[in-house]
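One structure follows; several queries about it will come next.
With one protein chain held back, the other chains of the complex are shown just where they sit.
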Amino acid sequence: MIRILFFASLREELGCEQLELPVAGMGDISQVRAALQQRGEKWAVALGRGNLQVALNQALAGDSSTVKAGDEVAFFPPVTGG
Amino acid sequence: MIRILFFASLREELGCEQLELPVAGMGDISQVRAALQQRGEKWAVALGRGNLQVALNQALAGDSSTVKAGDEVAFFPPVTGG
Amino acid sequence: MTVSVEVRVQEHEFDTGAEFGLLRADNHSDGATTIFVGSVRDFNSGDPVTALALEYYPGMTEKVLADIGQRALERWSLGRVRILHRVGQLVPGDDIVFVGVTAPHRQSALDACGYIIDLLKTEAPFWKKESGSGRARWVESRASDHEALEKWR
Partner (left out) sequence: MTVSVEVRVQEHEFDTGAEFGLLRADNHSDGATTIFVGSVRDFNSGDPVTALALEYYPGMTEKVLADIGQRALERWSLGRVRILHRVGQLVPGDDIVFVGVTAPHRQSALDACGYIIDLLKTEAPFWKKESGSGRARWVESRASDHEALEKWR
């Protein structure tokens, strides 16, 4: 399984803080994103935003980063700390 | 009279913290300096150094700044605070 | 004295005087200490702010802060680096972030402090939600924060 986390406005928009996806068919982040977008219109829109950031195992990652069983993937909007 | 102050290494070198000079013949700072340099070899050398700074009434001044009775003139080496 | 990077993410207030003391304790080789503290303003982009909620990504946030501190250590000759950030519920006047840097020389301490806060603003996973005028809104990231990175390239 892959553990997926959502933060801040994205978490609120999806009404979901975390979920797990089976790793079958997930080669990279873009495939994880595509699988999530299948969950419905709301998910398709929210995860399709160009400014969304992705972290793989708590480090910033890109669409082509490879995922494997046990990985933690997080999607979040641009950060606004400080 | 004009009140003259010396600070830091210059004060130590001259063995003098302050003195008063009659204003007669003192048109500007360069004349004050020249009068002080007349006081002997030690004074001629110390007040002839190119890096010496001068303040007139507690504001940085130049050789051509005009002096008058009651003024305070200070000579000191480059500052090293902070 | 060994160089060090300390980071902390916490709900409770931090004490800037005490943090300064930790930067200086038994540190006679660094002549310069620079501190940046960011606080909650009562207005943002013209809108009144009465409260601020700060969310973060436990685990990743600490790693990113430590990594930013480490990059500062590699770029300048520094002594100690401390980065603290509050999360949870805050109100105007509360301090959010503390960046403290010591160095033998002042320019390194000043530059490293600016570098750390600029990187923190664009890389550390924190998100602010402001309340005011009866509504809550997620704060948008600023283009100016990304432009500020130009000077470190």
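Lettered A, B and C in written order, each chain numbered from 1.
We take it that a residue touches a chain if its C-beta (ideal position, glycine included) is under 8 Å from a C-beta of that chain, and two chains touch if they have at least 3 such contacts.
For clarity, every value in this text was computed on a predicted model and none was experimentally measured.
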item	value
Which displayed chains the hidden chain touches across the whole complex	B, C
Among B:15, B:50 or B:78, residue touching the chain not depicted	B:78
Selected residue (touches chain absent from view) among C:28, C:135 or C:153	C:28
Interface residues of subunit C (partner: the chain not displayed)	15-18, 20-21, 24, 27-43, 92-93, 95, 104, 106-107, 109-110, 113-114, 117, 148
Hidden partner chain, residues of subunit B it touches	5, 7-9, 12, 51, 55, 58-60, 74, 76-82
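Just so we're on the same page, only the chains that are shown with their structure count from here on.
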item	value
Averaged-CA centre spacing for the pair subunit B and subunit A, given as whole angstrom	73
Whole-Å gap between the CA centroids of subunit B and subunit C	48
In subunit A, residues with contacts to at least two other chains	none
Sequence positions of subunit C contacting 2 or more other chains	none
